[in-house]
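Only a single protein chain was left out; the remaining protein chains are all shown in position.
Per-chain numbering from 1; labels A, B and C assigned in written order.
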Amino acid sequence: MNLTLQTKETEAGTRVMVEGEIDAYTAPELRETLIPLTEKQNTEVVVDLANVEYIDSTGLGIFIGALKSAHSNGSELAITGVNERVHRLFSITGLDEVIDIDGERREGAK
Amino acid sequence: MNLTLQTKETEAGTRVMVEGEIDAYTAPELRETLIPLTEKQNTEVVVDLANVEYIDSTGLGIFIGALKSAHSNGSELAITGVNERVHRLFSITGLDEVIDIDGERREGAK
Amino acid sequence: MVNTADVVEMTVPSKAEYVGVVRLTVSGIANRAGFSYDDIEDMKIAVAEACTNVVDHAYSNGGTIKFSCSIEEEGLKLVVSDDGQSVDVVQLREEIGPVDGQDPVGELKEGGLGLFLIESLMDEVEISSEAGVAIVMKKFLQRDGVEENADGPRSADKQKQ
Partner (left out) sequence: MVNTADVVEMTVPSKAEYVGVVRLTVSGIANRAGFSYDDIEDMKIAVAEACTNVVDHAYSNGGTIKFSCSIEEEGLKLVVSDDGQSVDVVQLREEIGPVDGQDPVGELKEGGLGLFLIESLMDEVEISSEAGVAIVMKKFLQRDGVEENADGPRSADKQKQ
């Protein structure tokens, strides 16, 4: 039911490791970590969801917000490590078409 | 919430590996496996609780029943692999004084 | 295993911290009812979406989320309801849909995916609104023979593109 976040500086920008469940209760914490990172100019923010067991629309909304923020600051947002369940949600909602997930975004909207 | 049981013949008798949660819902399954084993004459039944995450009084009652059954058939019942939580319950209820747990029964009642 | 027409009912405060509590309860019921891991996860999300909507939209001054679950032979009937603000259900249903990959990033909305996910993950969904909103969701056990579509109602749209 809980969320743990870890942030690491990388050559290209920042990597955020997320562990646990992303829902209405834990999402604000994710947002507060993620948005400031995407507000930096010309950087890359990679979010590693390998240890995320649960995500719902509140969590997906955070990624849309982060994408918009990155976009308007000339930065990139990418998501990695998604398991089958989490991928399914990004795909049902069409988010896999606008966010780079495991380097395999299908159609680009720029 | 579920229980998995595995039974293995050993030189001395039988070893039962228990995995999951032992409560009012799953206990009947444990009883049905355990009691017939303790009804054999002059044998040893070892119950391995290393993978038991939860046990309550219904489960503890099964072990009292199995102990009585073993005793009246000249057999032995032993419990192994209990973690700290499970041990605490055997100890609060005084069951560690009548059942052999990890080979360290404190006082014998014969 | 679980008899027909058993009912579990629950009331929690309309606060984000209790959505996870309802989710856990759902996973317990669905597990006992014999659903697969994937179906259980789908139901957890659907119920959480409905509860989150109550938290986000139903009350201006706090209230409660009501959850009930009927364990029926064909599967589970899950109901999330509130006594808060009413909505225009017809209009609501028209707005339900996924993200449009053709939209410029700047115009993407951050919300509005909750009801769409519920529709996608459950087998039957009814929304009604008299005093407050009630959402009735069904998941059927063992849909053998019926081909399950991993992408939900979306896939039809996709083929058109």
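Heads up, the rule we're going with is that a contact is a pair of C-beta atoms (placed from the backbone, for glycine too) under 8 Å apart; a residue touches a chain by one contact, two chains touch by 3 or more.
None of the values given here were measured: they were computed from a predicted structure.
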Quiz prompt | Interface residues of chain C (partner: the chain not displayed) | solution = 1-3, 6-13, 15, 17-18, 20-21, 23-25, 27-29, 32
Quiz item: If the missing chain were put back, which residues of chain B would it touch?
Solution: 1, 21, 23-25, 54, 56-58, 60-62, 64-65, 67-68, 71-72, 85, 88-89, 91-95, 97-98, 106-107, 109-110
Quiz item: Which parts of chain A are in contact with the chain that was left out?
Solution: 1-2, 25
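Please note the rule applied: only the chains that are shown with their structure count from here on.
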Exercise. Select the category (line, ring, star, complete, other) that matches the graph of chains linked by touching.
Key: line
Quiz item: Roughly how many whole angstrom separate the Cα centroids of chain B and chain C?
Solution: 42
Quiz item: What whole-Å value do you get for the distance between chain A and chain B if each is reduced to the mean of its CA atoms?
Solution: 48
Quiz item: Approximately how many whole Å separate the CA-defined centres of chain A and chain C?
Solution: 23
Practice problem: Return the residues of chain C touching two or more other chains; collapse runs of consecutive numbers into ranges. | Solution: none
Practice problem: Two or more other chains in contact with one residue: find those residues in chain B. | Solution: none
